[in-house]
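Reviewing the structure listed below.
In this view, the complex is presented without one of its protein chains, the others remaining in place.
Entry: subunit A
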Amino acid sequence: MANNVLTPTMQKVVVRFSGDSGDGMQLTGDMFSQASGQAGLDLTTIPDFPAEIRAPQGSVGGVSSFQIQFGGTEIYTPGDEVDVLVVMNPAALKANLRFLKLGGTIVADKDSFTSRNLKKADYEENPLEDKSLDEYKVIKAPATSLTKEALKDLGLENQAMTRSKNMFALGLVTYMFGRPLDTLIKFIEKKFSKKPVLVKANKLALEAGFNFALNTEIIGTSIIIPPAKMQKGTYRNIDGNTAIAWGFLAASENSGRKLSLCSYPITPASEILHELSARRDMGAIVFQAEDEIAAVCAAIGASFSGNLSITTTSGPGLSLKSEAIGLAVISEIPLVIVNVQRAGPSTGLPTKTEQSDLNQALYGRHGDAPLVVMAASSPDDCFNYSYEAARLAMEHSTPVILLSDTYLASGTSPWRIPENGDLPDIKIKDFEGSADEWLPYIRDPEFLTRYWKGPGDKGFEHRIGGLEKQVDTGNLTYEPENHEKMTKIREEKIAKIAKKLPRQSVVGAQSGKLLVIGWGSTHGAINTAVTEMLEEGEENIGFTHFNYINPLPENTEEVFSRFDQILVCELNNGQFANYLKTKFPKFNYRKYNKIQGQPFFTSEIKAEIINTLTN
């Protein structure tokens, strides 16, 4: 047997729960994440569902998994390789063994390794019994039978008892990391408060798993990871889509503008629509439109009516919206377009992650049609960037495209709930003169922002629209010089926003051999890779990560000029690197691209950095 990779001094651990899609692995993972957070650890999670809504039970295609990395240090990714793999049936083992580190631990429900289940997973021999898992530490737990035994007095049917075996596994893993059960029990009591029998069943199963581990000493010593140094405050776990929805709610409250969300369902953005539909209880005006075009157009109408207006979509939907986004650009009205990217083109890999809509966000409109483009970089900072997108849209009366992706949408991380004063104020500049002095296209001199007037404002009646407008008056005109002037103004207006953006910062070396560049959701993997290399003694690398893409932060060029080499890592065929080349052509940009519908692994980034440094 290989050495056990689990050691009592570990700083961070990756656990993957997997079972049939009916086995409750997502709930198990959620509960474990919750308890990890409460234990003061930082964490990042990612679910992995079967593509089909109802794949055949017990089949490899029907395996549902949930991966979490937690630790006493900052955790930016759900982890490359798994330390502990929990498998509730043979199919889960088959589907997930490739993620497990050599020497990693397998916790298996040995009762489910029946000849029938083995056959469904295409095993000829029982892998728990032959020598095929000798490279790993295998904990064979009779989860099904002991769960049934624990629940026998509750009067439940056989199937209902079996369903609680996920709690048995959770109890076992909880013991493994030396944690008490109380937070989990509270969770169960809350979750099933309307069904007392389920509270009992889940508690009994949880305790059975915990006690099994305790009594049989099958685990050995528990691994207790000291808490991470997290900022003081109240936390919760949040996924990227919920965080985006909540950022908009906060921006609506802080700006005093009602929230209108006009969207059409599309994977992987629909959860934002779902969450805000449920937030009608907070006054959100949610409109499920007949198509993507109607959705963005309705949002434009809502913006003219004076609401904070949002439309959410994914790549194909953004394509459909492009003409209308041009209308928002020329009308100079606030609008946030969220694109939760997936792998394209066309339907592409609709459930997989990619950063390949950057070009579309930057350039995907006819005419010269600049707007603000920004990207979130973790599930929890989706909140900050949706808030910022809303703030910039309203303060500068412009459309803003916020890029997220599948990886951020479904992943979770702990989010510190903002306290009073944490969020920047939203200061929408109003015209200070009277209606007689006002013209529809006069601007605030500092940022060239057109004032946001609309129906209900007495005396300010005016028309917006797609035809070119005369400077100041907003009258229609085909005058050649006017069009050129307005085109320049629209460009300058966006460029001026850079003054408000935070300066681009660098992790690691502030100057030297290599600057590693990322943007959006790859922050976790790149940051972890660079940080680990710095800890390992590499002194010549810096890392800078972009959330603001158009405009870029003002010191971008200066940062680039401090390094000999630049490596741009992104999950597409080099779009950000190409964009940077057009902005700052004097630098050479080495590209590292992964286009597999999968996030970066830390190990891949490290290897590429070493490769760059040595070549």
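Annotations
Convention: a residue touches a chain if its C-beta (ideal position, glycine included) is under 8 Å from a C-beta of that chain, and two chains touch if they have at least 3 such contacts; residues count from 1.
Just so we're on the same page, contacts and distances are computed from a predicted model.
The subunit not displayed here is recorded in UniProt as "2-oxoacid:ferredoxin oxidoreductase subunit beta", chosen from "PadR family transcriptional regulator", "ATP-binding cassette domain-containing protein", "2-oxoacid:ferredoxin oxidoreductase subunit beta" or "Glutamyl-tRNA(Gln) amidotransferase subunit A". In the complete assembly, the contact with the undisplayed chain comes from A:464, out of A:269, A:382 or A:464.
Shown as candidates are A:302, A:338, A:529 or A:552; the residue that touches the absent chain is A:302. Residue A:258 is the one among A:140, A:200 or A:258 that touches the chain missing from this view.
Remark: the omitted chain is touched by one listed residue; of A:25, A:324 or A:486 this is A:324. Counting the whole complex, the residues of subunit A in touch with the unshown chain are 34, 37-38, 40, 187, 190, 230-237, 246, 249-250, 253, 258, 260, 262, 279-285, 287, 289-291, 293-295, 297-307, 309, 323-324, 326-327, 331, 417-418, 454-467, 475-476.
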